[in-house]
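Of the protein chains in this complex, one is absent; all others appear in place.
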Amino acid sequence: MIRYIGKRLLWMIPVMLGIAILIFSIMYICPGDPASSLLGPSASAVELAAKREEMGLNDPYIVRLGRYLYQTFIKFDLGTSYKFGTSVFAGLMERMQYTLVIALLCMALQVFVGTPLGIMAATHHNGVWDRVSMFLALVGVSIPAFWLALMLVLIFAVNLGWLPTSGVSNGLASFILPCIANSFAGIASQARHTRSSMLEVIRSDYIVTAKAKGLSRRTVLFKHALPNALIPIITIVGNGMGMMLGGTVIIENVFAIPGVGRYMTDAINSRDYPVVMGGVLILGLIFSLIMLLVDIVYAFVDPRIKAQYEGRKGKK
Amino acid sequence: MAMLSVKNLTVEYTSEGEVIHAVNNVSFDLEKGQTIGLVGETGAGKTSIARAILRILPEPPARVPNGEIFFEGKDLLKIREEDMQKIRGKEISMIFQDPMTALNPIMRVGEQIAEVIHLHEHCTKAESVEEAKKMLEMVGIPGERYYEYPHQFSGGMKQRVVIAMALACSPTLLLADEPTTALDVTIQAQVLDMINELKQKLNTSMIMITHDLGIVAEVCDTVAVVYAGEIMEYGTKEQIFHNPQYPYTIGLFGSLPDLKSDVDRLSPIEGLPPNPADLPKGCAFHPRCPYASEECEKEHIELKDIGGGHLCRCCRLREIAALKAQEV
Partner (left out) sequence: MSTAVKDTHAGVRSRRQGQFGQVMHRLRKNKVAMVGLVVLLLLILMAILSPYITPYDYAKTSKANRYALPSWEHLFGCDAMGRDILSRIMYGARASLWLGLMSTLVATVVGVLLGSLVGYYGGKVDNIVMRILDIIQAIPGMLLSIAISAALGSGIGNTILALSIGGIPMTVRLLRGSILTVRKQEYIEAAEKINCSKWRVITSHILPNSIAPVIVSVTMGIGNTILQAASLSYIGLGVQPPTPEWGAMLSEGKSMITKYPHLCIFPGLAIMLVVLCLNMLGDGLRDAMDPKLKN
């Protein structure tokens, strides 16, 4: 198991390198001139040229890529923001708290609201509860998060005045609407997946075996069906985390939350490439770690997968 | 009254708007310590009969519109679910057909046996663990493999585990649903011997569901031949084996290889089993029956005693006997 985790951690090095190359290349072909957006429209051609030379923008692609990779992976330096002149890493860390709070709260909502909803729908299969909750879930996965956010603001902040419209100055209350908007689709999709996974498991032979033992319906459901049904759900949770991290970018814009997502979209608009690249790298790293965690959790709930990781063959 | 008495049991499934008649008015009795064999093709409704007795049919789509199942005087179809739970696994237990899927993949093998013991025997967890280990050893698996998972077991071993689970609480009635179909021939014999031995030791009654007449010959006392959800012929093993009367039963024996007689080809039963959503009128077997006549299609035929408790659902027995006499 430890060897497996070690291997996976080692594998993350080339993945991070790959992300760096990919995002650097994407930013390289980005139109627009960082020098001019830095100096403003009033800068003269000479000034611009000097600035470009100073920023190393005139070097060929491969030189710039090499320099970027060297800086990032050897000196562990994500560079300096063109716009703010401050360390990108510090800038990201300062804003990370908001993004992580939202992403984690959303994850919690997805798991702790979506899963029970799905279980309830499955156990009341074809009943009223099942139909109503599944219709809501279907609507839930069809709503654009940012639009839901706007509507929530309209109702709960503007009309009812219960919650702040934007910003982070109101403590936990500031995060309620962003989290609901950002996790709504996640909750819905979690409920849908839990339900179908549960229904599939309920039909399996070993559930009939469990029933034939004389176990109560409750025990069959919660001791035998649920743990099996949750195994495929773990992947959904992992992917959900990716969605939440990506989703916060949009949601932070709607609610004017000074998180990493906002930092990055601003950076894209002002051609502040070091910030964009640094942000993608850090979020990619977090996401990769979460996916690793997901795989480790798998091993703990499913002995078959654990055996696979440990390279031990089943005694057949 | 017999220990188990099934009366007019009917099971239907609803699928995509069609009603599938899986079991139609099946009745039979079973005495203590006896074994009845339910013989028939795949899809004849044998498994549905067993599941209906244990009340573990998938509902919906399955439904039991009528019938009574008296087990030690109680109608299992009428008692409360909680009372049924006390019977399942304790008084009636079942060995399932496919050992590969019958065990919970993420639960330790031994725990799955201990669970049923702990549930019914009112003992401590530790005692149930000890008991489960004993059960494992009884079916020939070392007790220390208690802590392993199903994927670490071979098919034959899994089936032994399923059997150990079924026998763990010394049930009065054992439902064995093709317990050897998924196994290698050599393992089949071992498993059958084991079931037989354990059955005698515990004086358990058994319903053996199979399509293998060899197994019937080995373990059963009485035999019910099931076709299209109906019992077509019923009798003691001797009656059925030495004097099969129903054309389908005769066909079954005709499709067996026989080492003694020298035939070039086996004679299989022509045609396919009927669509259970649209059963033929009259005798369900008539479209495939070599002896069928118009009268077979007319109306539903009753099960008649043809001597010594040997029952048969055929209206042309006399004609068939005459034809056979000619052939010889």
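Note that the chains take the letters A and B in the order they are written out, and that residue 1 is the start of every chain.
One rule holds in what follows: a residue touches a chain if its C-beta (ideal position, glycine included) is under 8 Å from a C-beta of that chain, and two chains touch if they have at least 3 such contacts.
All values derive from a computational prediction rather than experimental measurement.
Visitor: Of the listed residues A:N58, A:Q97, A:N170 or A:N269, which contacts the missing chain in the full complex?
Guide: Missing-chain contact among the listed residues: A:N269.
Visitor: Given the contact definition stated above, which residue among A:L92, A:I119, A:A145 or A:I233 touches the chain not shown here?
Guide: A:A145
Visitor: Which of these, B:A277, B:L303 or B:I320, touches the one chain of the complex that we don't see?
Guide: B:A277
Visitor: Considering the complete complex, identify which of B:P60, B:G140, B:G214 or B:G307 is in touch with the unshown chain.
Guide: If we include the chain that is not displayed, B:P60 is the one touching it.
Visitor: Of the listed residues A:P31, A:P60 or A:G171, which contacts the missing chain in the full complex?
Guide: A:P31
Visitor: Check the options A:L92, A:L117, A:L226 or A:M243 and report the residue that touches the missing chain.
Guide: In the full complex, the listed residue that touches the missing chain is A:M243.
Visitor: Please output the residues of subunit A touching the missing chain, sorted low to high.
Guide: 14-15, 18-19, 22-23, 26-27, 29-31, 138-139, 141-147, 150-151, 153-154, 158, 196, 199-200, 203, 242-243, 245-247, 249-250, 253-254, 264-265, 268-269, 276, 279-280, 283-284, 287-288, 291
Here, only the chains that are shown with their structure count from here on.
Visitor: Given the complex with subunit B, which residues does subunit A contribute to the contact?
Guide: Against subunit B, the touching part of subunit A is residues 126, 203-206, 208-217, 224, 227-228, 231, 301-304, 307, 314-316.
Visitor: Please output the residues of subunit B touching subunit A within their complex, sorted ascending.
Guide: 51, 54, 56, 58, 60, 81-82, 85-90, 93-94, 96, 98, 101-107, 112, 115-116, 119-120, 148-149, 151-154, 162, 165
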